[in-house]
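Only a single protein chain was left out; the remaining protein chains are all shown in position.
Up next is subunit A:
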Amino acid sequence: RYVRQLQRLQLLFSPTAADARGARQFVEEAALDFARRHPDVVLYISPRAGLAPVLLAEYLNGTVREELIASKTSEEIVQLATKLARQSGLDIIRIRKPFHTDNPSVQGQWHPLTNKPSALTVQGPRLQPQ
C-alpha cells in the first residue's frame, strides 16, 4: 500500500502579469489532467497580484517547497509538478548511505570469535581435549 507524500499543491499567480502566461495556460489546459492523474494530491489555484508566480508544495512531514514558475511554458510546469508529486518531504542534502535497515543482521553479527574452536576443544602441548 502506497501513500503519496505530497499533500497539496498551491498555484499562486496573477491574471495580468506577463511572466505568468505559462501558469495561465497550464491552468486552462493541463491542470485537470494533472489532477485526474494524481487523485490523492489536492490542487489549489488562487489568484495573487503583484508578486511572482509560484508553485507551493506541502508534504506530509510539514516541509514546504516553493518553485518559481515565471516565464515557464505549460509543459515545463507539468514536468515540475510531476517531479514534486513523486518526491517526499525530506531535505535534499547529501545522504551518506544508499540503504537503510532496521534489522542489519539475521544470523547474528560477526565478531572475531565466531567460527573459531573454543579453548575446550583445542589440543595444545599440555592441554588435552575434554
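Assume a residue touches a chain if its C-beta (ideal position, glycine included) is under 8 Å from a C-beta of that chain, and two chains touch if they have at least 3 such contacts; residues count from 1.
The working rule: contacts and distances are computed from a predicted model.
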{"item": "\"Large ribosomal subunit protein bL21m\", \"Transcription factor ILI5-like protein\", \"Golgin subfamily A member 7\" or \"Globin domain-containing protein\" - which is the UniProt name of the missing chain", "value": "\"Large ribosomal subunit protein bL21m\""}
{"item": "Candidate in contact with the missing chain, chosen from A:Q10, A:Q25, A:S71 or A:Q87", "value": "A:Q87"}
{"item": "Residue numbers in subunit A that touch the chain omitted from display", "value": "2, 4-5, 83, 85-88, 92-95, 98-103, 106-107"}
